[in-house]
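Removed from the display is one protein chain of the complex; every other protein chain stays in position.
Moving on, here comes chain A:
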Amino acid sequence: MAQEELQLHEGLEATCWELLQQVTDPEIPVISMVEMGMIHKVRVEADVVHVEVLPTFVGCPALEIMKKNITEKLVEVEGINQVQVAFVYDPAWTSDRIALDARDKLKSFGIAPPPLDFKQGDTWEVACPYCDSPYTKMENLFGPAACRSILYCRHCKNPFEALKPIY
């Protein structure tokens, strides 16, 4: 491939990454799919961009919506005529992939971020995203989305959600 062409592709890929910052998981609109650690690869070949996405949950019903949103966003880029989105499982998405600075945004949305470096056998202790109190109670391991649980803060008396550790 000619040097110029390579540079053009790299430029297009950088533009795509930037635009993907604007695509969110519809069930967690406060952080982007890039910050969620769900975008694995962006590769441009001729006028086609291939995006590899790591699903958080295999049966997440929001996946098709995300695919559509990615396609709509990237097809606008000059020089791109086609968007190919593929869901891949290597590497597997884990909750440690969420960007560190995005964890605070989750809290501002009322979602406690998952514990870092969680291992089999660890106890999942969740601090309240509003008041930081550790005095919380699990109400339901399963919440409004597959990736979340419902908890209650006994200190500030707010219900909240928490992202499950996926490891």
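In this text, a residue touches a chain if its C-beta (ideal position, glycine included) is under 8 Å from a C-beta of that chain, and two chains touch if they have at least 3 such contacts; residues count from 1.
What we mean here is this: contacts and distances are computed from a predicted model.
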- Name of the absent chain as recorded in UniProt (options "Branched-chain amino acid transport system permease protein", "Extra-cytoplasmic solute receptor family protein 22", "Methylmalonyl-CoA mutase" or "Phenylacetate-CoA oxygenase subunit PaaI"): "Phenylacetate-CoA oxygenase subunit PaaI"
- Task: Just name the one of A:Gly11, A:Pro61, A:Gly79 or A:Pro134 that touches the chain not displayed here.
- Result: A:Pro61
- Item | Absent-chain contact - pick from A:Ile80, A:Cys131 or A:Ala146 | A:Ala146
- Task: Using the touch definition up top, pick the residue from A:Leu6, A:Ala92 or A:Leu116 that touches the left-out chain.
- Result: A:Ala92
- Message: I need the residue numbers on chain A that touch the omitted chain, in ascending order.
- Response: 55, 57-61, 89-90, 92-94, 139-144, 146, 150, 164, 166-167
